[in-house]
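Excluded from the complex is one protein chain; the other protein chains are retained at their positions.
In this document, chain identifiers A, B and C correspond to the written order of the chains, with residue numbering beginning at 1 in each.
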Amino acid sequence: MDRRDYLFRKLILALVTLLVVVVLDFFLFRVLPGDPVRSVIGRGVRITPENQAALRAQFGLDKPVFPDQFFDTLVQWATGNLGISWSLRQPVNQILAARLRNTLMLVSLGEFFAIILGIVLGLVAGWKRKTPLDVGALIFSLVAWSTPTFWLGIILLAAGSSWLGLPTGGVISPENIDKPFLAVLPDIGKHLILPTLTLTIVYLGEYMLIMRSSVLEVLSEDYILTAMAKGLSHWQVLYRHALKNAMLPVVTLVALNLGFTVSGAIYVETVFSYDGLGRLIQTALVKQDYPLLQGAFLLLAVSVILANLVADILYTYQDPRVRSA
Amino acid sequence: MALESTQTLLSIRHLSTEFTGSGGSLARAVDDVSFDIHPGETLGLVGESGCGKTTTMLSIMRLLPSSGRITSGQILYDGVDLLSLNEREMRRYRWKEMAMIFQSAMNALNPVVTVGDQIREPILQHDLMDHEAADRRVDELLDLVGISKARKDQYPHQYSGGMRQRAMIAMALACRPRILFADEPTTALDVMIQAQVLELLQHVQRELGLSVMLVTHDLGVVAEVSDSVVVMYGGKVAEYGTSDQVYNSPQHPYTQRLLEAFPDLNAPGEVLASIPGYPPRLNDLPPGCRFEPRCDQRIELCSRLSPELEEVTNLDHGSLTSGSKPFLRHLAACHLCTSLEKRQ
Amino acid sequence: MSESWVLIKRNLQEFWRAFHRNKMGILGALLLGSAVLVAVFAPLLTPYLPTDTIRDESGLGMTFASPSVHPPLGTDDAGRDVWTTLVFGARISLSIGFLAGFISMFLGSTLGILAGYFGGWVDNLLMRVTDVMLVIPDLPLMLVLVATVRQLKLNVSPLVILVLVIGLLYWTSTARLIRSQVLSVKERQFVARSRAIGAGHFYIMRKHIIPQVMPLIVANTVLILSTSILVESGLAFLGLGDPTRPSWGAMLNFAFERNAISNNAWWFYLPPGLAIVWVTLGCVMLGNVLEELLNPRLTAHHLEGGENMISRKEANLATRPVNLNRNEPGSIAGERSGG
Partner (left out) sequence: MIEESTTPTEPMLQVDQLVKHFPVPQSLWGLLTRRKAAMVRAVDNVSFSIEKGEVLALVGESGCGKTTIARTVIGLEKPTSGQIIFNGHLVDVVARQQHPEFAPLEPGSPGTPEQKVLPFVSLRRLHQKAQMIFQDPYESLDPRATIFDIVAEGLEVNGLARKRSERVEKVQRALDEAGLRPAEDYFWRYPHELSGGQRQRVVIAGAMVMEPDLIVADEPVSMLDVSIRADILNLLRQMRNQRGVSILFITHDMGTVAYFADRVAVMYLGRIVEIGPTRQVLQNPLHPYTQALLSVVPVPNPRLRRKRVILQGETPNPIHIPLYCRFQPRCPRAFERCTLADPSLMQPVRNVSGAVSGGEQHQAACFLLE
């Protein structure tokens, strides 16, 4: 399979996935009982049947669900119009945009530390197999993998806030909200410490486990023996020959794990009252704010699909067997 | 012929290597093995799978896996005992003095590094020259083995099987080593490609005055290229002599049976001789001679006492050995080959 | 047939011989086994029911009583015994986890075997479906699904919804794993031999494919259990459990929502989390060990040798005078045969 074909396949897959997500997102919410118009206006407000019908026509709800409503919605979504939140009474896309930045900040920091630490720890653990270091790292990863994210968050929250005096939640202290970004950076950073730590620990376990077993497999290959025979030191063998090969499965895993990453964000944001997309989903769920839920789900899914595509493209640069025929 | 030189390049003395099995059981993969390699000589190390030939090679390079352990012996390279060196000192010998090629070049080349970089790596590692000179050297080497230098930026998977083995040879020659260990270099290849690779090996050997240790199970390949032959069985040396001695006047019953079992195009007989039974498992060796359970010439002594490797004294098969070149000694580990008084 | 019984016994003995030396596997089995025992014998382990409110002498409900006041684990915000909720929660958590795990395992292995063995469009379809499902973020999808199903007011327990949603979403990784294993088994010569002898597809699958992938299925089932227990706890934590029959995740939801943290009621939020870790860790350990034992791959790697390769003590003994130089008198043979 040459690179063009590989990327072509991945692109088609991304499009198909997008289609599935859109269809799911649209129809799942259409299945729901109750009149959307009723919900938009709010429960207490009185409205005449005529007005209600007019509103229905305005929202296009008098047309058949498929194909008219579906394609109308599709066009709206494509132009960024995700409807109005029932609970917040604001356009969904505006709410999402504000939250996206926070989530991205949190998730990318967590992923970054987890990947770096996971690769280094996994490499060393695989190399020093069966030493106390390896056993320790292995136990840590297994426990980290088995720990529910939200519970770890709760413990860190309890410990961090009472012993270290770190903030218990939020993105930023209330008094700092209106100040310029750079001035409040330390404050934002302080708020990020505990959530990032939680995410890092949770992701780290899996990355380390994969890296370790990948390293073990690579180290039993003949080309490692060749590298040893060339007179390279252990570190040189690890760095020049083992690392690149062993990292291939980790890259794949990072891509495949983006969904998992999102789950982590939902839990962590919920526990730390961190105003990101994850918490938004949780709130929308509790308040039964379906347009918001629909929009958030769409945005998350699209981000993951895109990130996946990027990871696939990066992979072709990592593995020459994909790069050239 | 280089054989006539008095000085040896590599002397293996009483080398023994053990492996620890999963249940703590010990397997003696190499047992008291001794032989010499002279400058410019090609030595064939022949034996069936599990006879310890690859372990011998890895022991010399000190590249055994953690379960393996050299328990005794000396490996004298130019007078230096490699077993007395620490890891850092040993590294200077690897590839610069002794290089290796493997059976499966596909597995022995790193899939994510270009072939050119892999050839250049040991040159830079051993500080032999700067980057530019090293690049030129890579071109020369590729030229020597018959690969277009335009292909040096390609990856191993873009090469065919024969080309990978050529690239492997180029890589092995990168630091101008004095000894080349070739572990089944042609086994995975078709006969025609095998012939091409063997010819290339012989060519570079002549050109560079290399010593080659050819580790293989293929008696035919050894006969084609080797000056001297070590036949191993069950971790021990069964017979050691020049190719002519071993092939035309085999003394050890194992060598004899093995040669009879090897099909010869030029003299096909009615029935191919076979050796009954199976090679011993290394963790369950017979107490006496390793070949005794399968030997058709065994005497009572064989089951009790493991024979030492000694010079062949009772030549029934003509005195070809001492006749042609008196200084080339022919050794065999068999009670039948030693003089009668020693047997008692 | 007596022979097959002897064979089974022999195989089990062999497995046990390898397994009982593996500390990690034993520990995993103990963790998982003890949790199952607790769930089964829950009513025997506590004098209360999960619905009972603990009252002090004056008859008032004790809320957030610490373990020192009300052993062993204190009370929660509604004055219920935490230990009782915990042991009864084991029943909910484990049964949801096990049911969902088995559903996804059954679906995954069946589809994986069929797709791997028959290939063609069945395989193509399956792989594309799993590709798509792997990319869609699972938790948001499940949240949306559970929310939708609940709105339909179908009059089923929320726990059943959880089982189905988890079970029907988590079969993909298993299917891929089993499929790739079947693909490699299918290409092996003994399958070709069986075909050449005249065996049909059903026979080959029954006699050759399934026995080869069964160990993997067993090991994977245990691993899948850990995933489904974790996922269940997460969904319950986000409020999708059954408040009347709290699992460990739902307990944590209560603890979090009702300010156990600010009340410093660690006895409320620590034990359920520890219980989840206990069980999932047990599954992960057991699963990994089973996979390693039943499907061994790694033997040794090349960087472990090095300095300690030569056993020094004995190496020194080897420096006896030897001479193998061929044109000088005296040889190893001559010197050593005398001694």
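Criterion: a residue touches a chain if its C-beta (ideal position, glycine included) is under 8 Å from a C-beta of that chain, and two chains touch if they have at least 3 such contacts.
Being a predicted model, the structure only gives us computed values, none of them experimental.
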Partner chains on view for the chain not depicted: A, B, C
Sole residue of B:Ile123, B:Ile275, B:Leu309 or B:Ala332 that reaches the chain not shown, by the stated touch rule: B:Ile275
Candidate in contact with the missing chain, chosen from C:Met127, C:Leu145, C:Val160 or C:Ala199: C:Ala199
Which residue of B:Val221, B:Val237, B:Cys289 or B:Cys302 touches the chain not shown here: B:Val221
Sole residue of B:Leu26, B:Val80 or B:Ala261 that reaches the chain not shown, by the stated touch rule: B:Ala261
Touch list for subunit B against the chain that is not drawn: 48-49, 160, 162, 190-196, 199, 217-221, 223-224, 226, 243-244, 247-248, 257-259, 261-266, 268-269, 271-276, 278-279
Where the unshown chain meets subunit C, residue by residue: 3, 6-7, 188-190, 192-200, 203, 207-208, 211-212
Interface with the unshown chain - residue positions in subunit A: 1-2, 4-5, 8-9, 12
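FYI, only the chains that are shown with their structure count from here on.
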Pair of chains joined by the greatest number of C-beta pairs in contact: A-C
Separation of subunit A from subunit B, taking each centre as the mean of its C-alpha atoms, in whole Å: 55
Separation of mean Cα positions, subunit C and subunit B [Å, integer]: 47
Distance between chain centroids, defined by C-alpha means - subunit A, subunit C (Å): 24
Multi-partner residues of subunit C (each touching 2 or more other chains): 300-302, 304, 306
Residue numbers of subunit B (touch at least two other chains): 63
For the subunit A and subunit C complex, residues of the former touching the latter: 13-14, 16-17, 20-21, 24-25, 28-29, 31-34, 127, 129, 142-143, 145-152, 154-155, 157-158, 162, 216-217, 219-221, 224-225, 228, 234, 237-238, 256, 258-260, 262-263, 266-267, 270-271, 281-282, 285-286, 288, 293-294, 296-297, 300-301, 304-305, 308
Subunit B contact footprint on subunit A (complex, rising order): 221-223, 225-233, 236, 240-241, 244-245, 248, 318-321, 324
Parts of subunit C lying in touch with subunit A, wherever the complex brings them together: 128, 131-132, 134-141, 143-145, 147-148, 151-153, 226, 230, 233-234, 237-239, 249, 252, 255-256, 261, 264, 266, 269-270, 272-273, 276-277, 280-281, 284-285, 288, 297-304, 306
